[in-house]
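Below you'll find the structure I mean.
The complex appears here minus one protein chain, its other protein chains still in place.
Lettered A, B and C in written order, each chain numbered from 1.
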Amino acid sequence: MACTGEDVRAALYRVVETVREHRDELVELDRVIGDGDHGENLRRGFDAWAAAPTGESPAEVLKQLATTLISKVGGAAGPLYGTAFLRASTAVRDLAELDAAAVVAALRAGLDGVVARGKAEPGDKTMVDALAPAVTAAESAVTVSEALEAAARAAAEGAEATRDLVARKGRASYLGERSAGHIDPGARSTALILRALLP
Amino acid sequence: MACTGEDVRAALYRVVETVREHRDELVELDRVIGDGDHGENLRRGFDAWAAAPTGESPAEVLKQLATTLISKVGGAAGPLYGTAFLRASTAVRDLAELDAAAVVAALRAGLDGVVARGKAEPGDKTMVDALAPAVTAAESAVTVSEALEAAARAAAEGAEATRDLVARKGRASYLGERSAGHIDPGARSTALILRALLP
Amino acid sequence: MKKVMGDPEQVVGDALLGMSAAYPELLTVRRDPAVVLRAGGPRLGEVAVISGGGSGHEPLHAGFVGDGMLAAACPGPVFTSPTPDQMTAAIEASDSGAGVLLIVKNYTGDVLNFETAAELAEAEGHRVRTVVIDDDVAVTDSTHTAGRRGVGGTVLLEKIVGTAAAEGTDLDGCAALAEGIVATVRSMGVALSAPTVPHVGQPSFTLAEDELELGVGIHGEPGRERVPFVDAEHIVRSLLDPILADLPFAPGEEVLLFTNSLGATPQLELYTAHGIAERLLAERDIRVSRRLTGPYITSLDMQGISLTVLRMDGERARYWDAPVHTPALRWGR
Partner (left out) sequence: MKKVMGDPEQVVGDALLGMSAAYPELLTVRRDPAVVLRAGGPRLGEVAVISGGGSGHEPLHAGFVGDGMLAAACPGPVFTSPTPDQMTAAIEASDSGAGVLLIVKNYTGDVLNFETAAELAEAEGHRVRTVVIDDDVAVTDSTHTAGRRGVGGTVLLEKIVGTAAAEGTDLDGCAALAEGIVATVRSMGVALSAPTVPHVGQPSFTLAEDELELGVGIHGEPGRERVPFVDAEHIVRSLLDPILADLPFAPGEEVLLFTNSLGATPQLELYTAHGIAERLLAERDIRVSRRLTGPYITSLDMQGISLTVLRMDGERARYWDAPVHTPALRWGR
């Protein structure tokens, strides 16, 4: 399976659905160790994108999503996810179809963007703890499906593993030791988004 | 039994005790159909009196109680009980000892004072519904004890009977029909005070 | 019950200490009997406008003591009318010889205690006039009740008459102005939750998750009616309709709209209500020329709002706009 702009849009519609379905779960995760808006922030952003998606090529679709997220999500997640999709868009340049290598490049660019903006390291209990292992896992894949499957599986594990961590970035860091014992909402949403990219 | 200034003071100390014991009950009655301060108002006033009682004759003792209540109780009950005791004091003039007739005169003067200030009629669900029957019941008594016993019994019945009334005076009147079903706190405190006058 | 307080019996005294520390240049606080006086003493030729009532409604009344508003306030215990000795002390300390106007909210306790105080003060040679404010339309049948309660209109009354006094209006003039305002101001409130009185320790009433207390008073007295919870638009209508019908206010009129928080209402909600009220008044062609929005007459930690509408004219507008400098209302200086 190669992946056209049309396919990217279809995948993002699945993300929209997932975000809607998991809004309350993400709000609840964020309520416990943050300020309870993560699910609502993402829902607002992805719904805004779904209301008027534009663009033909994968890069165009991703770029418009990125600017929508930047201007609608707010909070920490808006700039971070916005930057991730913007960098991913740049990484796939003018390709009409993405192969596995392009998908991996997009994921890596997204991760680099999040790290550049948020300065989080693995183990800080953030979305990086889902995204970084996802990139590594996708690297050895041969097909797009394999890459996304591997990324989603690794992200899910990474998100789950944030439960034991003490947060050192973002709002949860204010809690210190009390942040341990709860999954990071951004890591969880990253895992959900990556899972939804697969048909 | 005749009743000296000393006896009046002793009776009032019993009232102080009773008010302390029933503070929470009166607060609770007032919370339901008023603003929840009646027990605390009376406690504040009678405790203030108990801290520094003065006066020798019955009239002097009663007058000093009256002025203390007026300056310490506040709310509706302060001026009403204050006026009642002030008028009672005037009614017993310079008697060194009170007989049954003097006690009845004091009670009647107290009732007249409450009515003059508060303009309540029997059935309006106020302290008048305890005090008015108390005065009537005491009238036929021959001894002070009989008078107080009769007054206390009638006041208790009168207070109990306020349960079925709809308030037309005081704060409870704002509730309209919803005030029915609850005893009036001022009627209850009048019954308690009259009961406590008896040794 | 959790409150930032020490001994519940000292709650008013402790707060007064804090007020006097917070506004040293504005207020003089006396204890025993408790009175809050405008700093600087009586002003020659100026009528002293004095008010008072139970505490728990802050900033009313002590927060309105200062230039262009009250000369003194008498804070009672929480939700309990103050006593005559407080009032006579306030009169004694404030009367410049031009007389005293007592502003009394219509509650049995307040009326009786101020009545006694006025008698005592007159016996001491003070000229005293009393105006009783009863603007709460929630209490409908006044022959079968203690009469309408004094609520939000009190704030507007204290500002306008306080300024008139500061500008030299004499006692009769102040009293007439006050009576005119009482006749043309109407209010109503709604509670989403009950207040908790310190010396009681539990909420004054219990509301279910889907109930509102409509026509609630400011003392945690339950209101006129318990109704199902509705959205902001319907809440505002249920307050504004009875207010407008009562006077009644007519199309073309000019009014002051006062949207008040009863204590614990977030400002987001208060401004939401204010915006709806402005729109509904505009729809009826009633022109809002002045407005006040905030927590000015409260009921401890009660969640809820009240609306007050006052008919305006040139004189009232001029006194309203003139400078005021108190802890809670301040402009023009």
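Note that in this section a contact is a pair of C-beta atoms (placed from the backbone, for glycine too) under 8 Å apart; a residue touches a chain by one contact, two chains touch by 3 or more.
Every value quoted in this text rests on a predicted model; they were computed, and no experiment measured them.
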item	value
Partners of the unshown chain among those that are drawn	A, C
Contact residue for the chain not shown (choose from C:T88, C:T184 or C:Q303)	C:Q303
Residues of chain C (touch criterion as defined above) contacting the omitted chain	1-6, 11-12, 14-22, 55-56, 58-59, 63, 78, 192-193, 209, 212, 229, 231-233, 235, 259, 263-276, 278-279, 288, 291, 293, 295, 298, 300-301, 303, 305, 325, 330-333
Interface residues of chain A (partner: the chain not displayed)	27, 31, 34-37, 40-41, 44, 70-80, 117-118, 168-171, 173-176, 178
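The working rule: only the chains that are shown with their structure count from here on.
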item	value
Euclidean distance of C-alpha centroids - chain B vs chain C, Å	31
Distance from chain C to chain A - Cα centre to Cα centre, in angstrom	54
Residue list for chain C, restricted to those that touch at least two other chains	none
